[in-house]
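Take a look at the structure below.
After this line comes chain A, so read on.
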Amino acid sequence: MSGPVLEIRNLSVRLPKGGDRVHAVEDVSFSVNPGEIVCVVGESGSGKSVTAHSVMGLLPKGQLAVDGGQILLDGEDMVTAPMSRLRALRGTKMSMIFQEPMTALNPVVTCGEQIDEVLEIHTDLSQAERKEKVLAVMEAVRLPDPAKMFDAYPHQLSGGQRQRIMIAQALVLDPSLLIADEPTTALDVTTQAQILKLVAEMQQRRGTGVLFITHDFGVVAEIAHRVVVMQKGKVVETGAAKDVLTRPQHPYTQMLINSVPTLTPPHREVMEGPIALETVKLNKTYGGGGFFQKKREVKAASDVDIRVRRGETLGIVGESGSGKSTVARCIARLIEPTSGAILVGNMDVALMSERQLRPHRKHCQIVFQDPYRSLNPRRLVGQSIVEGPINFGVSPAEALEKARDLMALVGLAPDALDRYPHQFSGGQRQRICIARALAMEPEVLIADEAVSALDVSVQKQVLALLDDVRKKFELAVLFITHDLRVAAQICDRIAVMQNGVVVEHGKTTEIFANPTHAYTKALFEAAPGKDFEFARVA
Partner candidate 1 sequence: QGAANVLRVVMHSDLRIVDPIWTTAYIVRNHGYMIYDTLFAMDAQGQIKPQMVDTFTESADKLTYSFTLRDGLLWHDNKPVTAEDCVASIKRWSARDPLGQTVMGFVAEMTAKDARTFEIKLKEPTGLLIFALGKPSSNVPFMMPKRVADTDPNTQISEFIGSGPFVFQRDEWRPGDKAVYTKFAGYKPRPEPASSLAGGKVVKVDRVEWRVITDQQQAVNALLAGEVDIIEAPSHDLLPLIKADRSIKIFNWNPLGNQYTMRFNHTTAPFNSQKVRQAALYALNQEDFLKATIGDAEYYKVCKAMFVCGSPLETLAGMEDKLESNFAKSKQLLQEAGYKGEPVVLLHSTDLQVLTNLAPVAKELLQKGGFTVDMQSMDWQTVVARRVKRDPPTQGGWSAMLTSWVSADILNPVMAGFFNSSGDKAAFGWPTDPEIEALRARFARASTAAEQKQIAEAVQRRVAENPTHVHLGQWYLPGATRPNISGWLAAPAPVFWNIEKARA
Partner candidate 2 sequence: MVGAIIVLVMVFIGLIAPLIATSDPSGINPAARNRVPMAESSFRTDDGTRKTMVHYMGTDTLGRDVYSRVVYGARVSIFIGVAVSVLSVSIGLFIGLMAGYFRWLDSVIMRIMDGLMAIPAILLAIALVSLSRAGVLTVIVAIVVPEVPRVVRLVRSVVLSVREEPYVEAAVMSGTPTYLLLIRHVLPNTVAPLLVQGTFICASAILVEAILSFLGIGIPPQIPTWGNIMAEGRQLFRVFPHNILFPGIFLALTVLAVNMLGDGLRDTLDPKMEKRG
């Protein structure tokens, strides 16, 4: 067998009426050879997942359908194959792993059984033989204590472990094609690094052809042999990984690669403004107490001391669950800290009641991660923006006038005020949220993962905007992110959090150049594509 495991020829998939465009995927052709990792990149909605699902025959019935082209798996056309044949091939010749390890496993079935299911469907092995095989593959994906994991339910495992179960499930019958749809996007960088390593290793050992979907160029740099770039359902560029990453041909590819922030922090001026925000021994413990039910206690922040000057951006980085959002929400007083002091504009807001707090609300504003849920879908953008100022006594006309100025500032047309949030893209909404925060003329702006949900290209613009307004209004910015590349670009100083504790704290350039804490080092170590300088095409 020398030909490609997967060859896609002129694949088109039609979208239902009223979709973004006529075809989700149009005239797509590429192939995957045995033992080769092909990465498909492209911004959100470019048709990556649809392509992958077409191969597996898993397009949602009645909504999407292939309307042209061929998908050849070892020479056999998947488009015309009957359902029963597809079913027989799934799990044996082709397998797939998905983005969300949290939801891709059935929560009410044990992990072992879920892997075993594949064997049960496709082989005649006895129960004992199957169990043996399952344990072997669990061992192979480096799951600790497979015998115990066999009977564990997915929720009892960490995200990385779950993804390993998924991989074990996909590889247990040695398929010739593995499709991975953003398998690491939802994971922490350290876990991501481990999973990437595992995929590469398994693929090498077994000679599997891998179709790897991602939008993270770091990941591409880390594992890809070849790259396929998609835009709006079309393939715009294909080539060897090195070539595409260093010498992108298509303007779209160039733009994408340009947008990837580098891991090298630029030089930034030292800010000497007055201290706008300070926390002293801030603690937050969730749970505990409870009248009828004893709740589990989580110490989400312990003795956090941070300090932000006006005009300065402090980044808080750390893995998921390390307590970043907790600190942010305490400072914004969306939740009440357990103890400690929070000094905003020389008032301690830590233990104020809601009523006392209201006058101080304007000093500190927050921009949230999810641009889709941050704006009330029923209210005009303008109404959302003027709500705050009017609460503080500004006349509606005046507030609206100012809102118009702000629109210009964040790069939107003034008539945007008279539209509803759903009429805007994610990036635009995030700009509106920033404008809303600015309308209050705050001294402190908290951005909790404010760019994490955005495509790289959009992310770049929003980052630029944030940096802009920081300068313009001398804002103290508390920037929360798990993305080191982003942190490197925008933060003056960085605080690294682990398990609710700030483990390292210092100037961005210094920490990136010379991390001292073991955790920080591990974090940097795991950043994908760290050794790769992306092309900078002006």
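Just so it is clear, a contact is a pair of C-beta atoms (placed from the backbone, for glycine too) under 8 Å apart; a residue touches a chain by one contact, two chains touch by 3 or more; residues count from 1.
Behind the choice of candidates: all candidates are chains of the complex that A comes from, given by their letters.
All values derive from a computational prediction rather than experimental measurement.
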Chain touching chain A (counting every copy) in this complex, out of 1 or 2: 2
For the chain A and candidate 2 complex, residues of the former touching the latter: 291, 332, 334, 354, 358-359, 361-362, 364-366, 368-370, 372-379, 384, 387-388, 391-392, 422, 433, 436, 440
